[in-house]
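Only one protein chain is missing from this complex, and each of the others stays in its spot.
Each chain carries a letter (A and B) given by its place in the written order, and its residues are counted from 1.
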Amino acid sequence: MDALVYWVGMAAVAVNAVTGVLDSGRKQMDLIGAMLVGVATALGGGTVRDLLLDRNVFWVVDQTYLVAALGTGLLTFFIARALPLPPKLFLIPDAVGLALFTIVGTQVALQWHAPWLVASLMGVTTGVVGGVLRDILCNDVPLVFLKGELYATAAWVGALALIGLQEIGVPSVAASWVAMSIVLLLRLLAMRFHITLPAFAQKPRP
Amino acid sequence: MDALVYWVGMAAVAVNAVTGVLDSGRKQMDLIGAMLVGVATALGGGTVRDLLLDRNVFWVVDQTYLVAALGTGLLTFFIARALPLPPKLFLIPDAVGLALFTIVGTQVALQWHAPWLVASLMGVTTGVVGGVLRDILCNDVPLVFLKGELYATAAWVGALALIGLQEIGVPSVAASWVAMSIVLLLRLLAMRFHITLPAFAQKPRP
Partner (left out) sequence: MDALVYWVGMAAVAVNAVTGVLDSGRKQMDLIGAMLVGVATALGGGTVRDLLLDRNVFWVVDQTYLVAALGTGLLTFFIARALPLPPKLFLIPDAVGLALFTIVGTQVALQWHAPWLVASLMGVTTGVVGGVLRDILCNDVPLVFLKGELYATAAWVGALALIGLQEIGVPSVAASWVAMSIVLLLRLLAMRFHITLPAFAQKPRP
């Protein structure tokens, strides 16, 4: 089980690196710029979580994550220059990555004895902050904050479900699988049926 | 006194969450995007201070702050959609929040035995970094850096006054009240009489 989570987590890091590199293509970045944006996208969420919890940063301790992010970034750069990869190709792997990052992030925070609401937000942080960093580095408003199909919301619901299930006595492994399925399902349903949250209207800066 | 500071601090967190959510309205954000921008605005300054000083992050230890930020953000979102809140309404609470955040931040850094200049900048950080994060997340140049009525300057003068007063023997509580009044007064006077610092001229990127 632990080995499974480790390697699925590694895959999620790689998928995030792909989306970071693809996104940097809009901004005339060069190879190293694209790779660094890829690394920030892949490792940013877990890094911010570890800093906030005052844990050792996960990829400083185990640089396999860094190798995965850099290697994937390098490959993606050259593949994407040769043949245009439609970003839609990565929507489902990205949803799996979101589910996994969220649940792992929440579990890590719970083991660190963070209070429950903090732990749920640490799950959301692990899931979405990589993409927020990517958009900041590309000088865009973070996509995850804008009106669109549920993303952070799916993560948050799953994180709260995980905490609730463990609170009522469901074993940690079972609760994790259920919560991961909730995130994934919510995200996929939101994409399929264009489920969105209410939004603000655009107004000029006063 | 400590309980007073605690609850006034909580109020300052809530006021900052309001300004974050109102500001996100310019960018077509949805409910969760607005709430997360509100949380970053409310908790960002103290978080960066705690990370730089290697303290436990204040809202990870006491999640009441997080509840205050999230709850206020939620309320603000729905109220602001129903009736447009003029941001000017919050200028005076915001000035109170700036004064309080600055003085609390400076005190925390001094108790942590930070050198005096560092401590004064930690006060400024606590007071203004939330708004800087808000503007970065909304993809704007941080308002506090632009030519405008004294803001960070008011905070810095107050922080230095606090340190100077304690250095010459004024008791901590008295010095805090005086320094808070200085920040508040400077900010209010600057708004009333449009007091600004010298600015650079706008030039295109070379």
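As a convention for this text, a residue touches a chain if its C-beta (ideal position, glycine included) is under 8 Å from a C-beta of that chain, and two chains touch if they have at least 3 such contacts.
Just so it is clear, the structure is predicted and the values come from calculations on it, not from any experiment.
Trainee: Of B:P93, B:G148 or B:G164, which sits in contact with the chain we cannot see?
Mentor: Checking the options B:P93, B:G148 or B:G164, the one contacting the hidden chain is B:G148.
Trainee: Identify the residue among B:I136, B:V170 or B:L188 that touches the chain left out of the display.
Mentor: If we include the chain that is not displayed, B:I136 is the one touching it.
Trainee: Which subunit A residues touch the hidden chain?
Mentor: 24-34, 36-37, 39, 47, 51, 54, 56-57, 59-60, 63, 66-67, 70, 77, 80-81, 86-87, 136-140
Trainee: Contact with the hidden chain only, please: which subunit B residues?
Mentor: The list for subunit B reads 51-54, 114-118, 121, 132, 136, 139-142, 144-148, 152-153, 156, 196-206.
By definition in this document, only the chains that are shown with their structure count from here on.
Trainee: Roughly how many whole angstrom separate the Cα centroids of subunit A and subunit B?
Mentor: 29
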